[in-house]
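All protein chains but one are shown at their positions in the complex.
Coming up: chain A.
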Amino acid sequence: MVNATRFRAAHEADWERLDKIVTAIEKRGVRGVPEQALLVLPVLYRSTLSSLSVARETSLDKSLVAYLEQLCTRAYFQIYGVPTSPMRQLGHFFARSWPKAVQSLWKETLVAFILTAAGAIVAYLLVRNNPSWFYILFPDGMAQGRDPTASAQLLKSTIYDGGKDSQQSALAFFATFLFTHNAQISIFSFALGFAFCIPTAGLIVYNGLMLGALVEVFAAKGLAYGFIGWLMIHGTTELFAIMISGAAGFRIGLALAFPGRKSRADAAVAAGRSAATAMGGTVVMLAVAGLLEGIGRQTITSDTARYTIGIAMLLGWFLYFYWPRRDDGATA
C-alpha cells in the first residue's frame, strides 16, 4: 500500500466533514448551520490546511492535492473573507467608519467648499453685471421661470406659495426625484475623481455657479433673505453632502496623481476605500435633504423657522462628523 493511500484513509473523514459544513454555509449562510459545526470549523480548516501541505510534499495523487486546495480555499473565504452580519456592519458604519472617513477628508471638503463659494461669487457678479449670463449658466427650462425677467411677485410666489397649487403627493414625487438625481450626481463626482480630480472640480464649480446665479436673480428683486432661507432648510444638508462626495473624488484623484511613498496602486486602494465610505454615506444625507426639501420646505413658510432648521441641520452634521472620536484602529 502506498503512503498516499494510508494518508488519505487517516484524514478523509475530517475533510469530508469540513466539506459538508462549508457547503452548508455556502448554500444557506452562517445561520443555516448548527453552532456545533461553526465551532469545529476553524479546527477542521487548520487540520485540512496542514493536510494540504503534507499532500503537496508527499503525495503524487494530483486529484487529492486539487481537492484539498479548493476545499481549503472555500473554507478560508468562509472564515476570513466574509464580513460580519449586515446589521452590525450598518451599526459600525454609522457609529465609526462613515464619520471617520468624512473627518479624514476635511482638507478636500474645505477645497470643495471654496470651489463652490468661488463659483457662486463669480456667477453672482457676472449675472449682476450682465443678466444674459444667467441663460448661459442655466440650460433651458431648468430655472422654471425663475430668471432675471421674472417679476418680483412671481419670484416671491416660488419661495413662499409652492405648496398651494400642488398636491402633497406631487411634492413627495419631486422630493424623490431630487433625491435620486442628487445621489447619482454624488456617485459621479466620486467616480469621476479617477480622472485626476478635473471632472469632479468641474461639477463642484458648476454647482456653485448655478447657486450664485439663482441668488442674484432673487437678490436683484430684494428677496435675498427669503430666498436664502428657502434654500437653507434643505440646502445646508444637500450642499454639504455634495461637497463631501466631491471631496471623496478629490481624494482618489490626488492619490493617483501624487501617491507619495506608496505605490500608485496601493495609494489608490487606500484612498478608494475610505473615500467610497464617505461617499456612500452622502446618499443618506441626500435622502434627508430630499425629505426636508419635498415636505418641510413647502409646508414651513416662516423665514425664521427655515433658517433655524437649516442652521440646526448644519450644526448637527458638523458635530456628528467632526466630534473627536477615539481611534480604535478599525477602518472601513
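Rule of thumb we're sticking to: a contact is a pair of C-beta atoms (placed from the backbone, for glycine too) under 8 Å apart; a residue touches a chain by one contact, two chains touch by 3 or more; residues count from 1.
One rule holds for everything that comes next: contacts and distances are computed from a predicted model.
Trainee: I notice the complex is incomplete. Of the names "RDD family protein", "Exosortase-associated EpsI family protein", "Putative oxygenase" or "Branched-chain amino acid transporter AzlD", which is the UniProt protein name for the chain that's not shown?
Mentor: "RDD family protein"
Trainee: Taking the entire complex into account, which one of A:159, A:187 or A:285 touches the absent chain?
Mentor: Once the missing chain is taken into account, the touching residue is A:187.
Trainee: For the chain that's not shown, point to the residue among A:275, A:292 or A:309 touching it.
Mentor: A:275
Trainee: Counting contacts across the full complex, list the positions on chain A that touch the omitted chain.
Mentor: Within chain A, the residues that touch the unshown chain are 1-5, 8-9, 12, 15, 25-26, 29-30, 46, 49, 52-53, 58, 60-64, 66-67, 69-74, 76-77, 80-83, 86, 89, 93, 97, 101, 167, 169-170, 172-173, 175-177, 179-180, 183-184, 187-188, 190-192, 194, 252, 265, 268-269, 272-277, 279-280, 283, 332.
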